[in-house]
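One structure is given here, and the rest of the page talks about it.
Every protein chain except one is present and positioned as in the full complex.
This part shows chain A:
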Amino acid sequence: MSLQTDKRDFSERTLDGLGDSFMRNAVGSAQDSLKTRRLSAATTLGDWEQWRNVGQLIRQHTLQNLDYYLEQLADNVEKQGGHVYFAATKEEASSYIRDVVVRKQATKVVKSKSMVTEEIELNRVLIEAGCELIETDLGEYILQMDDWDPPSHIVAPALHKDRRQIQRVFSEKLGYTGDETPENLAGFARTVLRQKFLEAEVGITGCNFAIANLGAINLVTNEGNGDLTAAIPKTHIAVMGMERIVPTLEEMEVLDNLLCRSAVGQKLTSYITVMGPSAAGETDGPEEFHLVVVDNGRSDILGSEFNEALQCIRCGACLNVCPIYRHIGGHAYGSIYPGPIGAVITPLLGGYDDYKELPFASSLCGACTDVCPVKIPLHEQLIMHRQNIVQQRRTGAGDRLQMKAASRLLSSPALFGRSLRFAHSASRLMSKRGRIVRGPALIHGWIHARDLKQPVKQQDSFRAWMEKRKGGAEQ
């Protein structure tokens, strides 16, 4: 899968999402329960705002000194016998990984959940190279079994499915005969996957944070599949976006605390591991360790007006509170990164040609900005995108005209006063019993779902009332 998950246009995808009442129920109730869980987990930390400030500082500091920390990381990984590869593009990243896999003559590869491997289309590349590739995260495994259905959430990729659908996928594709209880479904998947872990020659994981001074990576999972993927096969390849780095374990601890609470409303998830190349003489762990650091457009974002987007720790909290995501679901974004952060970074990574609608798919309610554990001003970044899109004249001519006219009207007292005079009589032509029933595009969008009263007569406007009083007082 690449960044783009669906080539249809945004409005088509949206209607699809809106029409999927099943998905909407699943997303809505997940949001409702995650919200309360997140809040109660956050309070256990004490002053959550203070933690967010520290989280933001850590991320900003690391980004400002990214060169330094990446170099330190690479040095330390190599000192321990690991290999580091800096990939400028997604093609470079996935072909490096393919080459390692081919060199190892691996036919079976296990993989733990990682958004950046989606971004670099790793699955496709490896399957084309003739590998059997198994996703080991339960959610990802379900999607793989369901003919590679795209993920719809960055933390819970199969959020749009319920157990009945999962049971159907398992029984159709894997001959599962059990019931639809989560325990039995997970137990069944575990048995299948256990065998795969033992057979695979290469394990590929993402990386929540790389720890520069240790030359190690940090994995945070709830199922422990990441640890098995990294530890059992003889070769471990970890893939990271180049910004996912912390100076030391101390900063990692802060960010893991923020991450787990924000993502799933738990104090910490079940498995938090720090690992890297195995030291000489160690009997467990892989024999070979590769770290692939993926740029793929990130250095263009670095230092730009969108720099803060790189602070993201991919917790998914902004998705969990987003009212738009709630109703259209993850697939409507057409990107592996949905929700508010997706609407910010997808156009940066994939360009406005394909994604110019995403920044407008927000009511700018600010819920995302409010919840983000590292304080990315998400809704402001959406406005910045809109400004760019307008500046590049990518909005329709109709929109431009309406907005220009509106801004002239709304900045000139004289014009506004005059239009007050006409608004009522003009709207009379469009009204029935005091309610507007037709009008130009903007009005049409509104009255499609809602009633709209006519504007008042000029002499009844608030400013006329104020004028009258003033006049009265002066007499």
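Here is the rule we use: a contact is a pair of C-beta atoms (placed from the backbone, for glycine too) under 8 Å apart; a residue touches a chain by one contact, two chains touch by 3 or more; residues count from 1.
Here, contacts and distances are computed from a predicted model.
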Listed names "Glycine cleavage system H protein", "FAD-binding protein", "Cholesterol oxidase" or "Lactate utilization protein A", matching UniProt entry of the absent chain: "Lactate utilization protein A"
Absent-chain contact - pick from A:3, A:324 or A:376: A:324
Among A:105, A:177 or A:411, residue touching the chain not depicted: A:411
Which of A:63, A:310 or A:361 contacts the chain that the document leaves out: A:361
Touching residues (missing chain, whole complex) on chain A: 11, 14-15, 18, 32, 321, 323-324, 326-328, 360-367, 369-370, 383, 385-391, 395, 399, 403-404, 406-413, 416, 420, 423, 441-446, 448-453, 455-456, 460-463, 465-467, 469-470, 472-473
